[in-house]
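Heads up, the thing below is written out as C-alpha coordinates.
The other protein chains are all here in position, but one chain of the complex has been omitted.
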Amino acid sequence: METVEKKFRGRHLLQIADLTADEIMGLLNTAYKFKDVSEREIKKVPTLRGKTIVNLFYEPSTRTRTSFEIAGKRLSADVINISTSSSSVTKGETFKDTVLNIAAMRPDAIVIRHGSPGAPAYAATIAGCSVINGGDGANAHPTQALLDLMTIHEKKGSVENLKVAIVGDILHSRVARSNINALKMFGADVTVCAPPTLLPHGVNALGVKVTHNIREAVADKDVVMMLRIQTERMQQGLFPSLREYSEHFCLSAKVLKSARPDVLIMHPGPINRGVEIASDVADGPYSLILSQVTHGVAMRMAVLYLLCGGAES
Amino acid sequence: MTAAAKTVLSALEMGRTMARMAHEITEKNPDCSQIILAGIITRGVPLARRLADKIKTITGVDVPCGSLDITFYRDDIQSKGPDLNAGRTDISHDINGKTLILVDDVLFTGRSIRAAIDAVMDIGRPGRIQLAVLLDRGHRELPIRPDYIGKNIPTARGERVRVKLSETDGEDLATVVEGA
Partner (left out) sequence: MSNGILIQNGRVIDPSRGIDGILDVLVKDGVIAEVGKSLSASGAKTVDAEGLVVSPGFIDLHVHLREPGFEYKETIATGSMAAAAGGFTAICCMANTKPVNDNASVTRFILEKAAAVDGARVYPIGAITKGLKGEELAEIGEMKKAGVVALSDDGRCVMDARVLRHAMDYAAMFGLTIVEHCEDEHLVKGGIMNEGETSARLGIKGMPAVAEDVIARRDIDIAAYLKRPVHIAHISTRGAVESVRAAKALGTAVTCEVAPHHFTLTEKSLEAFDANYKMNPPLRTADDLAAMKEGLRDGTIDCIATDHAPHAKWEKELEIDQAPYGIVGLETSLGLSMLLVREGVVTLPRLVALLSTNPAKIFNLPGGTLKEGAPANICIFDSEKKWIVDPAEFVSLGKNTPFAGKELVGKNCLTIVGGRIVYNPSNL
(Lines give C-alpha, C1' and ligand atoms only; values in the text may rest on other atoms or scores of the structure.)
Protein backbone atom coordinates (compact mmCIF):
# COMPACT_ATOMS: atom_id res chain seq x y z
CA MET A 1 0.00 0.00 0.00
CA GLU A 2 1.30 3.41 -1.00
CA THR A 3 1.47 5.63 2.03
CA VAL A 4 2.19 9.28 2.47
CA GLU A 5 5.18 8.31 4.59
CA LYS A 6 6.85 6.60 1.67
CA LYS A 7 6.55 9.60 -0.60
CA PHE A 8 7.91 12.01 1.96
CA ARG A 9 11.48 12.99 1.30
CA GLY A 10 11.39 16.36 2.95
CA ARG A 11 12.90 17.34 6.23
CA HIS A 12 12.10 18.65 9.65
CA LEU A 13 13.26 21.50 11.83
CA LEU A 14 13.20 20.20 15.38
CA GLN A 15 16.32 21.82 16.76
CA ILE A 16 19.15 24.07 15.63
CA ALA A 17 21.41 21.04 15.16
CA ASP A 18 19.16 19.94 12.28
CA LEU A 19 20.72 22.74 10.24
CA THR A 20 24.29 23.29 9.08
CA ALA A 21 25.98 26.65 9.51
CA ASP A 22 25.83 27.11 5.72
CA GLU A 23 22.11 26.45 5.71
CA ILE A 24 21.57 28.95 8.48
CA MET A 25 23.50 31.55 6.49
CA GLY A 26 21.27 30.68 3.53
CA LEU A 27 18.19 31.07 5.71
CA LEU A 28 19.44 34.48 6.83
CA ASN A 29 19.98 35.54 3.21
CA THR A 30 16.54 34.31 2.27
CA ALA A 31 14.89 35.89 5.30
CA TYR A 32 16.30 39.29 4.38
CA LYS A 33 14.63 38.95 0.97
CA PHE A 34 11.37 37.99 2.60
CA LYS A 35 11.71 40.97 4.91
CA ASP A 36 11.73 43.08 1.72
CA VAL A 37 8.56 41.32 0.59
CA SER A 38 6.92 42.16 3.91
CA GLU A 39 7.67 45.81 3.34
CA ARG A 40 6.03 45.94 -0.10
CA GLU A 41 2.51 46.97 -0.92
CA ILE A 42 1.81 43.42 -2.06
CA LYS A 43 3.27 41.38 0.79
CA LYS A 44 3.00 38.10 -0.96
CA VAL A 45 4.96 35.77 -3.20
CA PRO A 46 3.50 32.72 -4.96
CA THR A 47 6.30 30.44 -3.76
CA LEU A 48 4.26 27.92 -1.76
CA ARG A 49 1.07 28.11 -3.80
CA GLY A 50 -0.93 24.96 -3.28
CA LYS A 51 0.88 23.97 -0.10
CA THR A 52 -0.93 23.46 3.18
CA ILE A 53 0.56 24.32 6.54
CA VAL A 54 -1.08 23.34 9.80
CA ASN A 55 -0.30 25.19 13.00
CA LEU A 56 -0.91 22.70 15.81
CA PHE A 57 -0.60 24.59 19.07
CA TYR A 58 -0.96 22.87 22.42
CA GLU A 59 0.03 25.96 24.36
CA PRO A 60 -1.32 29.46 24.18
CA SER A 61 0.84 31.57 21.91
CA THR A 62 -0.01 34.72 20.04
CA ARG A 63 3.32 35.71 18.65
CA THR A 64 4.64 32.44 17.30
CA ARG A 65 1.34 31.20 15.92
CA THR A 66 0.50 34.49 14.24
CA SER A 67 4.03 34.76 12.93
CA PHE A 68 3.88 31.32 11.31
CA GLU A 69 0.40 32.05 9.99
CA ILE A 70 1.43 35.30 8.34
CA ALA A 71 4.63 33.70 7.07
CA GLY A 72 2.70 30.89 5.42
CA LYS A 73 0.13 33.23 3.92
CA ARG A 74 2.78 35.58 2.53
CA LEU A 75 4.19 32.55 0.75
CA SER A 76 0.71 31.83 -0.68
CA ALA A 77 0.34 28.62 1.30
CA ASP A 78 -2.95 27.75 2.94
CA VAL A 79 -2.56 27.94 6.69
CA ILE A 80 -4.85 26.26 9.16
CA ASN A 81 -4.66 26.83 12.89
CA ILE A 82 -5.56 24.18 15.41
CA SER A 83 -5.31 25.03 19.06
CA THR A 84 -6.16 22.83 22.01
CA SER A 85 -9.34 24.71 22.75
CA SER A 86 -10.87 23.92 19.36
CA SER A 87 -9.60 20.42 18.66
CA SER A 88 -10.31 16.95 19.94
CA VAL A 89 -7.35 17.27 22.32
CA THR A 90 -9.71 18.37 25.05
CA LYS A 91 -11.88 15.37 24.29
CA GLY A 92 -9.03 13.08 25.28
CA GLU A 93 -7.53 12.15 21.93
CA THR A 94 -3.89 11.17 22.21
CA PHE A 95 -1.21 13.33 20.64
CA LYS A 96 -0.34 10.53 18.25
CA ASP A 97 -3.91 10.21 17.04
CA THR A 98 -4.23 13.95 16.58
CA VAL A 99 -1.04 14.07 14.53
CA LEU A 100 -2.07 11.08 12.42
CA ASN A 101 -5.48 12.62 11.76
CA ILE A 102 -3.97 15.89 10.65
CA ALA A 103 -1.38 14.01 8.59
CA ALA A 104 -4.19 12.11 6.87
CA MET A 105 -5.39 15.44 5.47
CA ARG A 106 -2.06 15.66 3.66
CA PRO A 107 -0.57 18.94 4.84
CA ASP A 108 2.92 19.80 3.64
CA ALA A 109 4.09 20.98 7.02
CA ILE A 110 2.88 20.89 10.59
CA VAL A 111 4.14 23.48 13.02
CA ILE A 112 3.89 22.10 16.54
CA ARG A 113 3.98 23.98 19.80
CA HIS A 114 3.77 21.62 22.75
CA GLY A 115 4.49 21.69 26.46
CA SER A 116 6.24 18.32 26.36
CA PRO A 117 9.85 18.17 25.25
CA GLY A 118 10.26 15.92 22.23
CA ALA A 119 6.60 16.01 21.13
CA PRO A 120 7.46 17.51 17.70
CA ALA A 121 10.32 15.01 17.35
CA TYR A 122 7.88 12.19 17.92
CA ALA A 123 5.38 13.71 15.48
CA ALA A 124 8.13 13.87 12.87
CA THR A 125 8.43 10.09 12.99
CA ILE A 126 4.77 9.55 12.12
CA ALA A 127 3.51 12.61 10.23
CA GLY A 128 4.80 11.92 6.72
CA CYS A 129 5.33 15.63 6.16
CA SER A 130 7.68 18.31 7.42
CA VAL A 131 7.41 19.00 11.11
CA ILE A 132 8.58 22.32 12.46
CA ASN A 133 9.17 22.71 16.16
CA GLY A 134 7.31 25.81 17.28
CA GLY A 135 8.60 25.34 20.82
CA ASP A 136 8.54 22.13 22.90
CA GLY A 137 8.68 22.33 26.67
CA ALA A 138 12.03 23.62 27.80
CA ASN A 139 13.77 21.78 24.98
CA ALA A 140 13.99 23.88 21.84
CA HIS A 141 12.53 26.78 19.90
CA PRO A 142 14.66 26.80 16.78
CA THR A 143 12.80 29.44 14.77
CA GLN A 144 13.08 31.88 17.67
CA ALA A 145 16.85 31.33 17.77
CA LEU A 146 17.04 31.86 14.00
CA LEU A 147 15.09 35.11 14.12
CA ASP A 148 17.23 36.28 17.02
CA LEU A 149 20.33 35.42 15.01
CA MET A 150 18.95 37.45 12.11
CA THR A 151 18.27 40.39 14.39
CA ILE A 152 21.84 40.33 15.71
CA HIS A 153 23.30 39.68 12.27
CA GLU A 154 21.44 42.61 10.75
CA LYS A 155 22.84 45.03 13.33
CA LYS A 156 26.31 43.60 13.83
CA GLY A 157 27.04 42.04 10.45
CA SER A 158 28.54 38.99 12.10
CA VAL A 159 27.97 36.97 15.24
CA GLU A 160 31.50 35.71 15.65
CA ASN A 161 33.17 36.77 18.90
CA LEU A 162 30.17 38.77 20.00
CA LYS A 163 29.61 38.72 23.74
CA VAL A 164 26.03 37.73 24.50
CA ALA A 165 24.32 37.55 27.88
CA ILE A 166 21.09 35.62 28.37
CA VAL A 167 19.40 36.66 31.60
CA GLY A 168 16.47 35.00 33.32
CA ASP A 169 14.82 31.62 33.73
CA ILE A 170 17.37 29.51 31.84
CA LEU A 171 16.08 26.32 33.48
CA HIS A 172 12.67 26.45 31.83
CA SER A 173 13.68 28.27 28.67
CA ARG A 174 13.63 26.62 25.26
CA VAL A 175 14.54 30.02 23.84
CA ALA A 176 17.75 30.05 25.87
CA ARG A 177 18.71 26.52 24.83
CA SER A 178 18.15 27.08 21.11
CA ASN A 179 19.85 30.47 21.22
CA ILE A 180 22.87 29.04 23.00
CA ASN A 181 23.17 26.35 20.33
CA ALA A 182 22.81 28.82 17.46
CA LEU A 183 25.08 31.48 18.94
CA LYS A 184 27.79 28.97 19.73
CA MET A 185 27.58 27.55 16.22
CA PHE A 186 28.61 31.00 14.95
CA GLY A 187 31.32 31.62 17.50
CA ALA A 188 29.60 33.93 19.97
CA ASP A 189 30.69 34.00 23.58
CA VAL A 190 27.62 33.31 25.71
CA THR A 191 27.06 34.05 29.39
CA VAL A 192 23.91 33.01 31.22
CA CYS A 193 22.68 34.83 34.29
CA ALA A 194 20.03 33.60 36.72
CA PRO A 195 19.55 32.68 40.33
CA PRO A 196 20.96 29.14 40.85
CA THR A 197 17.41 27.85 41.23
CA LEU A 198 16.61 28.88 37.65
CA LEU A 199 19.70 27.29 36.13
CA PRO A 200 19.69 23.61 35.20
CA HIS A 201 21.81 21.30 37.31
CA GLY A 202 24.56 20.37 34.90
CA VAL A 203 24.52 23.82 33.27
CA ASN A 204 28.16 23.29 32.30
CA ALA A 205 26.94 20.93 29.60
CA LEU A 206 25.58 23.99 27.79
CA GLY A 207 29.09 25.33 27.27
CA VAL A 208 28.38 28.82 28.56
CA LYS A 209 29.72 31.08 31.28
CA VAL A 210 27.53 31.35 34.35
CA THR A 211 26.93 34.23 36.71
CA HIS A 212 24.28 35.16 39.24
CA ASN A 213 25.02 38.87 39.03
CA ILE A 214 23.27 40.87 36.33
CA ARG A 215 25.85 43.68 36.38
CA GLU A 216 28.58 41.16 35.79
CA ALA A 217 26.47 39.49 33.09
CA VAL A 218 25.79 42.71 31.22
CA ALA A 219 29.29 44.21 31.50
CA ASP A 220 30.93 44.68 28.09
CA LYS A 221 28.22 42.75 26.31
CA ASP A 222 27.28 43.33 22.69
CA VAL A 223 23.90 41.70 23.11
CA VAL A 224 21.70 41.19 26.17
CA MET A 225 18.77 38.82 25.84
CA MET A 226 16.21 38.96 28.60
CA LEU A 227 13.82 36.09 29.31
CA ARG A 228 10.32 36.25 30.65
CA ILE A 229 9.90 35.24 34.27
CA GLN A 230 6.71 33.40 35.12
CA THR A 231 4.96 33.80 38.44
CA GLU A 232 4.39 30.04 38.38
CA ARG A 233 8.09 29.63 39.25
CA MET A 234 7.53 31.59 42.41
CA GLN A 235 4.83 29.14 43.48
CA GLN A 236 7.34 26.33 42.85
CA GLY A 237 9.60 27.91 45.42
CA LEU A 238 12.33 28.89 42.99
CA PHE A 239 12.43 32.50 44.14
CA PRO A 240 10.57 34.33 46.87
CA SER A 241 8.82 37.19 45.11
CA LEU A 242 8.72 39.11 41.85
CA ARG A 243 9.89 42.14 43.75
CA GLU A 244 13.01 40.37 44.98
CA TYR A 245 13.61 38.80 41.56
CA SER A 246 13.30 42.16 39.94
CA GLU A 247 15.68 43.71 42.44
CA HIS A 248 18.42 41.29 41.38
CA PHE A 249 17.66 40.45 37.76
CA CYS A 250 15.77 43.34 36.19
CA LEU A 251 17.52 45.04 33.29
CA SER A 252 17.36 48.68 34.28
CA ALA A 253 18.94 51.65 32.59
CA LYS A 254 21.43 51.75 35.44
CA VAL A 255 22.50 48.14 35.01
CA LEU A 256 22.70 48.66 31.28
CA LYS A 257 25.36 51.33 31.66
CA SER A 258 28.06 48.72 32.08
CA ALA A 259 27.26 47.16 28.69
CA ARG A 260 28.93 48.26 25.47
CA PRO A 261 27.61 51.59 24.14
CA ASP A 262 26.16 49.87 21.07
CA VAL A 263 24.54 47.05 23.05
CA LEU A 264 21.47 45.34 21.60
CA ILE A 265 18.60 44.48 23.94
CA MET A 266 16.40 41.57 22.99
CA HIS A 267 13.47 39.74 24.53
CA PRO A 268 11.41 36.92 22.99
CA GLY A 269 8.26 38.38 24.53
CA PRO A 270 5.84 38.83 26.00
CA ILE A 271 7.66 41.22 28.30
CA ASN A 272 6.84 41.84 31.95
CA ARG A 273 7.47 45.57 32.23
CA GLY A 274 9.25 46.41 35.43
CA VAL A 275 9.89 42.76 36.31
CA GLU A 276 12.69 41.42 34.11
CA ILE A 277 13.04 44.55 32.01
CA ALA A 278 12.50 48.19 32.92
CA SER A 279 9.92 49.95 30.77
CA ASP A 280 12.33 52.62 29.57
CA VAL A 281 14.85 49.97 28.54
CA ALA A 282 12.22 47.96 26.66
CA ASP A 283 11.16 51.09 24.79
CA GLY A 284 14.66 52.53 24.62
CA PRO A 285 17.00 53.05 21.70
CA TYR A 286 18.88 49.78 22.18
CA SER A 287 15.75 47.67 22.23
CA LEU A 288 15.17 45.38 19.24
CA ILE A 289 12.11 43.70 20.66
CA LEU A 290 9.78 44.73 17.83
CA SER A 291 12.47 44.15 15.25
CA GLN A 292 12.60 40.54 16.52
CA VAL A 293 8.90 40.22 15.83
CA THR A 294 9.30 41.57 12.29
CA HIS A 295 12.17 39.19 11.68
CA GLY A 296 10.05 36.39 13.06
CA VAL A 297 7.79 36.53 10.03
CA ALA A 298 10.68 36.82 7.56
CA MET A 299 12.67 33.99 9.13
CA ARG A 300 9.64 31.71 9.35
CA MET A 301 8.97 32.40 5.67
CA ALA A 302 12.54 31.29 4.97
CA VAL A 303 12.13 28.17 7.09
CA LEU A 304 8.81 27.23 5.46
CA TYR A 305 10.36 27.83 2.04
CA LEU A 306 13.33 25.61 2.90
CA LEU A 307 11.18 22.80 4.25
CA CYS A 308 8.15 22.94 1.94
CA GLY A 309 9.70 24.30 -1.23
CA GLY A 310 10.12 21.13 -3.21
CA ALA A 311 9.86 17.77 -1.58
CA GLU A 312 10.39 15.52 -4.55
CA SER A 313 13.98 14.83 -5.57
CA MET B 1 33.05 14.09 -22.15
CA THR B 2 34.43 17.60 -22.50
CA ALA B 3 32.72 19.02 -25.52
CA ALA B 4 34.21 21.87 -27.50
CA ALA B 5 32.80 25.31 -26.75
CA LYS B 6 31.70 27.21 -29.85
CA THR B 7 31.94 30.97 -29.57
CA VAL B 8 28.73 32.71 -30.55
CA LEU B 9 29.64 36.23 -29.39
CA SER B 10 33.13 37.57 -28.89
CA ALA B 11 33.79 40.52 -26.59
CA LEU B 12 33.88 42.88 -29.55
CA GLU B 13 30.66 41.49 -31.04
CA MET B 14 28.98 41.69 -27.67
CA GLY B 15 29.81 45.39 -27.38
CA ARG B 16 28.44 46.11 -30.87
CA THR B 17 25.34 44.05 -30.20
CA MET B 18 24.59 45.89 -26.98
CA ALA B 19 25.01 49.24 -28.73
CA ARG B 20 22.53 48.19 -31.40
CA MET B 21 20.04 47.06 -28.77
CA ALA B 22 20.33 50.38 -26.98
CA HIS B 23 19.58 52.15 -30.27
CA GLU B 24 16.56 49.95 -30.85
CA ILE B 25 15.29 50.73 -27.36
CA THR B 26 15.56 54.46 -27.94
CA GLU B 27 13.90 54.13 -31.33
CA LYS B 28 10.99 52.20 -29.94
CA ASN B 29 10.68 54.46 -26.88
CA PRO B 30 11.01 58.06 -28.00
CA ASP B 31 10.52 59.31 -24.45
CA CYS B 32 13.39 57.63 -22.66
CA SER B 33 12.44 59.25 -19.37
CA GLN B 34 9.59 56.75 -19.14
CA ILE B 35 11.92 53.74 -19.23
CA ILE B 36 13.06 51.65 -16.29
CA LEU B 37 15.52 48.85 -16.91
CA ALA B 38 15.24 45.74 -14.72
CA GLY B 39 18.03 43.20 -14.99
CA ILE B 40 17.10 39.67 -14.06
CA ILE B 41 19.55 38.33 -11.49
CA THR B 42 22.31 37.32 -12.10
CA ARG B 43 23.61 38.33 -15.55
CA GLY B 44 20.70 40.48 -16.56
CA VAL B 45 21.84 43.04 -13.99
CA PRO B 46 25.18 44.09 -15.57
CA LEU B 47 23.57 43.88 -19.02
CA ALA B 48 20.86 46.32 -17.93
CA ARG B 49 23.54 48.60 -16.53
CA ARG B 50 25.41 48.53 -19.85
CA LEU B 51 22.24 49.31 -21.78
CA ALA B 52 21.53 52.22 -19.44
CA ASP B 53 25.02 53.57 -20.03
CA LYS B 54 24.63 53.32 -23.80
CA ILE B 55 21.18 54.93 -23.71
CA LYS B 56 22.70 57.76 -21.73
CA THR B 57 25.40 58.14 -24.40
CA ILE B 58 22.80 58.19 -27.17
CA THR B 59 20.10 60.34 -25.58
CA GLY B 60 21.70 61.93 -22.53
CA VAL B 61 18.90 60.51 -20.39
CA ASP B 62 19.74 58.73 -17.14
CA VAL B 63 17.57 55.64 -17.32
CA PRO B 64 16.89 54.08 -13.89
CA CYS B 65 18.26 50.61 -13.63
CA GLY B 66 17.48 47.94 -11.04
CA SER B 67 17.74 44.25 -10.29
CA LEU B 68 14.97 41.71 -10.24
CA ASP B 69 15.17 38.40 -8.41
CA ILE B 70 12.78 35.69 -9.55
CA THR B 71 13.69 32.92 -7.09
CA PHE B 72 10.35 33.01 -5.29
CA TYR B 73 8.39 33.17 -8.57
CA ARG B 74 9.90 30.18 -10.34
CA ASP B 75 7.64 27.36 -11.46
CA ASP B 76 10.24 24.66 -10.90
CA ILE B 77 10.63 24.98 -7.12
CA GLN B 78 8.87 21.67 -6.71
CA SER B 79 11.38 19.79 -8.86
CA LYS B 80 14.53 21.77 -8.17
CA GLY B 81 13.94 22.40 -4.49
CA PRO B 82 14.47 25.54 -2.48
CA ASP B 83 17.31 27.91 -3.31
CA LEU B 84 18.69 29.81 -0.35
CA ASN B 85 20.83 32.10 -2.51
CA ALA B 86 18.08 34.45 -3.65
CA GLY B 87 19.32 37.85 -4.77
CA ARG B 88 17.85 41.16 -3.80
CA THR B 89 15.17 42.77 -5.91
CA ASP B 90 16.15 46.43 -5.97
CA ILE B 91 14.08 48.68 -8.16
CA SER B 92 14.01 51.87 -6.22
CA HIS B 93 11.98 53.87 -8.73
CA ASP B 94 8.22 53.85 -8.91
CA ILE B 95 7.37 51.59 -11.84
CA ASN B 96 3.68 52.47 -12.02
CA GLY B 97 2.75 53.56 -15.53
CA LYS B 98 6.35 53.32 -16.74
CA THR B 99 7.83 51.19 -19.49
CA LEU B 100 9.73 48.49 -17.69
CA ILE B 101 12.26 46.68 -19.81
CA LEU B 102 13.27 43.27 -18.51
CA VAL B 103 16.87 42.43 -19.39
CA ASP B 104 18.30 38.91 -19.40
CA ASP B 105 21.26 37.17 -20.96
CA VAL B 106 19.67 34.14 -22.59
CA LEU B 107 16.06 33.52 -23.58
CA PHE B 108 15.26 29.81 -23.67
CA THR B 109 11.93 28.32 -22.58
CA GLY B 110 10.45 31.63 -21.51
CA ARG B 111 9.68 30.39 -18.02
CA SER B 112 12.07 32.78 -16.29
CA ILE B 113 10.44 35.69 -18.11
CA ARG B 114 7.01 34.51 -16.98
CA ALA B 115 8.33 34.50 -13.42
CA ALA B 116 9.91 37.92 -13.92
CA ILE B 117 6.63 39.40 -15.20
CA ASP B 118 4.85 38.06 -12.11
CA ALA B 119 7.59 39.44 -9.86
CA VAL B 120 7.27 42.86 -11.49
CA MET B 121 3.49 42.84 -11.09
CA ASP B 122 3.89 42.31 -7.34
CA ILE B 123 6.02 45.45 -7.13
CA GLY B 124 3.72 47.71 -9.12
CA ARG B 125 1.78 48.23 -12.35
CA PRO B 126 4.00 49.32 -15.24
CA GLY B 127 2.35 50.87 -18.30
CA ARG B 128 4.02 48.26 -20.42
CA ILE B 129 6.69 45.60 -20.07
CA GLN B 130 9.26 44.96 -22.79
CA LEU B 131 11.91 42.30 -23.00
CA ALA B 132 15.54 42.61 -24.05
CA VAL B 133 17.76 39.53 -24.31
CA LEU B 134 21.33 39.19 -25.44
CA LEU B 135 20.79 35.75 -26.94
CA ASP B 136 17.63 33.98 -28.06
CA ARG B 137 18.30 30.28 -28.37
CA GLY B 138 14.73 29.20 -29.16
CA HIS B 139 12.79 26.27 -27.68
CA ARG B 140 10.06 28.43 -26.19
CA GLU B 141 7.57 26.68 -23.91
CA LEU B 142 5.45 29.76 -23.23
CA PRO B 143 4.07 32.45 -25.59
CA ILE B 144 6.86 34.91 -24.89
CA ARG B 145 8.48 37.05 -27.58
CA PRO B 146 11.39 39.42 -26.95
CA ASP B 147 11.26 43.03 -28.10
CA TYR B 148 15.01 43.35 -28.45
CA ILE B 149 17.29 40.48 -29.40
CA GLY B 150 21.06 40.70 -29.45
CA LYS B 151 21.50 37.59 -31.51
CA ASN B 152 19.42 34.61 -32.53
CA ILE B 153 21.39 31.41 -32.14
CA PRO B 154 20.02 28.06 -33.29
CA THR B 155 20.72 25.44 -30.64
CA ALA B 156 19.82 21.87 -29.89
CA ARG B 157 17.79 21.40 -26.75
CA GLY B 158 20.54 19.63 -24.89
CA GLU B 159 23.20 22.20 -25.64
CA ARG B 160 24.29 24.66 -23.00
CA VAL B 161 24.58 28.37 -23.71
CA ARG B 162 27.02 30.14 -21.47
CA VAL B 163 27.32 33.92 -21.23
CA LYS B 164 30.32 35.35 -19.41
CA LEU B 165 30.41 39.03 -18.51
CA SER B 166 33.40 40.97 -17.31
CA GLU B 167 31.46 42.19 -14.26
CA THR B 168 30.63 38.70 -13.06
CA ASP B 169 33.04 36.39 -14.86
CA GLY B 170 36.07 38.50 -15.77
CA GLU B 171 35.52 38.47 -19.53
CA ASP B 172 32.87 39.05 -22.18
CA LEU B 173 32.17 35.88 -24.10
CA ALA B 174 29.16 33.83 -25.15
CA THR B 175 29.58 30.17 -26.06
CA VAL B 176 27.53 27.12 -26.88
CA VAL B 177 28.60 23.79 -25.47
CA GLU B 178 27.23 20.49 -26.68
CA GLY B 179 25.19 18.68 -24.10
CA ALA B 180 26.86 15.82 -22.31
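Going in written order, the chains are labelled A and B, and every chain counts its residues from 1.
Please note the rule applied: contacts are C-beta pairs under 8 Å (C-beta built on N, C-alpha and C of every residue); 3 or more make two chains touch, one makes a residue touch a chain.
Note that the structure is a prediction, hence the values are computed from the model and not measured.
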Chains in view touching the one left out: A
Candidate in contact with the missing chain, chosen from A:Leu206, A:Leu238 or A:Val255: A:Leu206
Contact residue for the chain not shown (choose from A:Asn139, A:Ser246 or A:Ser287): A:Asn139
Per the touch definition above, residue among A:His114, A:Lys163 or A:His267 touching the missing chain: A:His114
Missing-partner contacts on chain A, residue numbers: 94-96, 114-119, 121-122, 137-140, 172-174, 177, 200-206
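Convention: only the chains that are shown with their structure count from here on.
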Parts of chain A lying in touch with chain B, wherever the complex brings them together: 23, 26-27, 29-30, 32-33, 36-37, 40-42, 44-47, 75, 302, 305-306, 309-313
Footprint of chain A on chain B - complex, ascending: 69, 71-73, 77-82, 84-89, 118, 122-124
